[in-house]
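Report on one structure; see the data block that follows.
== chain A ==
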Amino acid sequence: MKGRAKDSLKIGVFICDCGREIASYLDTEALARAAEQLLGVTFSQRIPYPCSQKGLTKIREAIRGAGLNRVVVAGCTPRTHEALFRSACQEAGLNGHLLEMVNIREGCAWVHQADGEAAMAKALDLIRAGVARASLLEPYEGIRVQIAPSALVIGGGIAGMTAALALAERGVPVKLIEKEHDLGGLVRNLHTIYPTGQRASELLKIQIEALGKKPNVEILVDAQVKEVMGSIGNYHVVVTSDGAEGIFDVGAIIVATGALVRRPYGSFRYGTSKVITQLELESVLAKGDIQAEQIVMILCAGSRDERTPYCSEICCMAALKQAIFIKETHPRVKLTLAFRDLRLEGDNPEADLQKAKQLGVEFIQYGDKAEPRVTAERVEAYDLLTERQTTLPYDLLVLATPLVPQKDVTVLASLLKVPLDSHGFFPDVRFRLRPRDHVERGIYVCGAAHYPSDIQETTFQALSAAARAFNFLRQNQVVSEGPVAVVDATLCTGCGSCVEICPFYAINLKEKDGLLSTSVVDPLLCKGCGLCAPTCPVKAISPQGSSDPQLMAQIKAVLSSKKGRGKPLILGMFCEWSAYAAAELAGVRRLQYPSNLRILPLRCAGRIDPYHILWAFLSGADGVVVGGCPPGNCHYVNGNQEAERRVAKLVDALAARGFKIERLRLKWFQPDDAPAFVEEISTFVAQIEDLGPRVTPS
Partner candidate 1 sequence: MADFSVKAVDDILNGHKEGAEVSLIPILGEIQKRYRYLPREALILVSEWLGVPLSQVYGIATFYNAFSLKRQGKHPIHVCTGTACHVRGAAQVLDRFKRRLKIRPGETTPDWEFTLQTVNCLGACALGPITVIDDKYFGQMTASTVDKLLKEFGVERQKV
Partner candidate 2 sequence: MVAIRTPAELEERRRLLSEQKDPNQLTVTVCGGTGCRAYGSERVHEALHEEIKAQATQNRVNLRMTGCHGFCERGPLVVIQPKEIFYHGVKVEDVPQIVSKTVVEGEIIDSLLYVDPSTGQKIAHEREVPFYKKQRRLLLDMNGQIDPTSIADYIASGGYGSLSKVLSQMAPEEVIDEVTRAKLRGRGGAGFLAGLKWRLTREAPGETKYLVCNADEGDPGAYMDRSIMEGNPHRVLEGMIVGGYAIGAHRGFVYIRNEYPLAVKHLRTAIAQARECGLLGKDILGSGFDFDVEIRLGAGAFVCGEETALMASIEGRTGEPRPRPPYPAQQGLWGKPTNINNVKTWANIPLIIEKGADWYLQIGTEGSKGTAIFSVVGKINNTGLVEVAMGATLRQIIFDIGGGIPKGKEFKAVQIGGPSGGCIPKEHIDTPIDYESLTQLGAMMGSGGMVICDGDTCMVDLARYFMTFVQEESCGKCMPCRVGTKAMLETLTGITKGEGQKGDIDYLFELAGEIKSSSLCGLGQTAPNPVLSTLRYFRDEYEAHIYDKRCPAKVCHDLIIYEVVADLCTGCMVCARNCPTSAITGEKGTVHTIDQGLCVRCGLCKQLCKFDAVSVS
């Protein structure tokens, strides 16, 4: 883009009166005339309502008539009106990404109502910045990719089978792979289902038969995912099934790998003959041979502690179910249920509880103090009620141990490029981005792979995942309009910094010339946050529409009215999700704040390069404030933390050289807290004003 000769530019600037809303605070005509003088501007006009039918027609006519190849609309916030003007451009045959909106309403007219002169200066600066950016804008078409109209379901448990069935019902070709030799997963070891009391084996039989009847379902057992190639819409999944290897091309993947019941070797004397897990008891019940006379059940055996902090949801109900069954079939058995605290789901679990008590099941709450101690003959447990140790002799000890993630989840996660949560389950990751910029991955998780859950919940999750997969496949193609990062292969050294930092696993290293490797961006995975750009040591990668030249041009332009004015000038580089939104809101609420703040929007504070800040000071800023989302709220996972770290580093570096670091600040903002924003800004500006203007080197 450096190569472009400026004279080829034909920028059209349209200044909006917004009826009286802008015009009564800013001399829009004067702005239009001033804009005419700017480099590259060949057309400049004031319009009462550019967003009205009439206004849009004017813009379209100007584009065609004056052969404009860039459009700048200075008026209200892009948040509400960009789509409108973008389509107007497109209708006039101009690529929608060649539009730049300058917010002189919320961003200027409404917030500096008192000081007309300063407001005008600021408005002009903003327009300058807009034009500067516009002159460096590049057309962008977006990406369209056909979706392979089939799905892969990983895991043949209840979740997997339900999901596969639901998709097959609606005519989607499904591949269902199970790593065991039989379908059914955990449920295979179950006796009955809670709360329906249905035989687990029947439930499975029904499901498996139903699957068998579906011609469009292909089931592979003893199968495992070996590799996942391709990208959104077209995954090429390499699957090995007893020796043989096959590649499936699918558009959607449903992860239903379930979970394991932990076998707590080394604790609770597990492994000795008289100690079994809750799950193992199920098969005992299925056989129906209970010799024991004294059964003790310990709930939360090794869960909800430091090692496994979460609750496995299902154990309490299962234990209750088992206890009732045992007492009903073997009334003479003495059965004690030691629990931390009962967590029962369903319509009225109380009823089951009563039933158990009537049947003579004994309950002991050992609470959080101490886990029960297990000796060869008895269990020592602290009874919260009686507040003393009690001894429970047993000849069968049943441990309700937690559900834990499958051994190989990390492998699968890295193959699929999806994150795992701290426990090792697949979280329901949602990036809170504009739909236009955000492409669904086509990977969905359900069942215990997600979180320990009972049959009802699992079925629900499976159907829900299937539904989302179905609607994803039904689109036939994915469209991504949002700008993405581009790599200048001639500069890229293949250091892998960007690969490491990308929160969306969107960048890979590819072989180049056989030896050196270079970064390649997957445009469908990239969200254009720009985290990669500052991290690149050679500035080989940057997001479209916010490249370093563009940002620096904006910075320079927006600070240009500095010349000859005594007042210090502050630059705000604001994340559009938080700080910039708050600023707009301040405008809507007509909250006034100092006019010597110049604001530039960024997709994410993580785009900030210390470079830009230095450049801002060089260009005459007396203070710089960087605004981002509060920790944990970053829409791009950890852009705000990145920004924080970089700024901190810069601050150190500057401080070390005696630079007044009060001039540089990084702040978190809530998008809907305009008053806080105004206060924050005002105090910062005040501080800078106390410091006085920076003496720039002549």
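If you want to know what made the cut, all candidates are chains of the complex that A comes from, given by their letters.
The criterion applied here is as follows: a residue touches a chain if its C-beta (ideal position, glycine included) is under 8 Å from a C-beta of that chain, and two chains touch if they have at least 3 such contacts; residues count from 1.
Keep in mind the model is a prediction, meaning the values are calculated, not measured.
Candidates 1 or 2 all belong to this complex, yet only 1 touches chain A. Chain A meets candidate 1 in the complex at residues 162, 166, 169-170, 195, 346-347, 456, 459-460, 463-464, 467-468, 470-471, 474.
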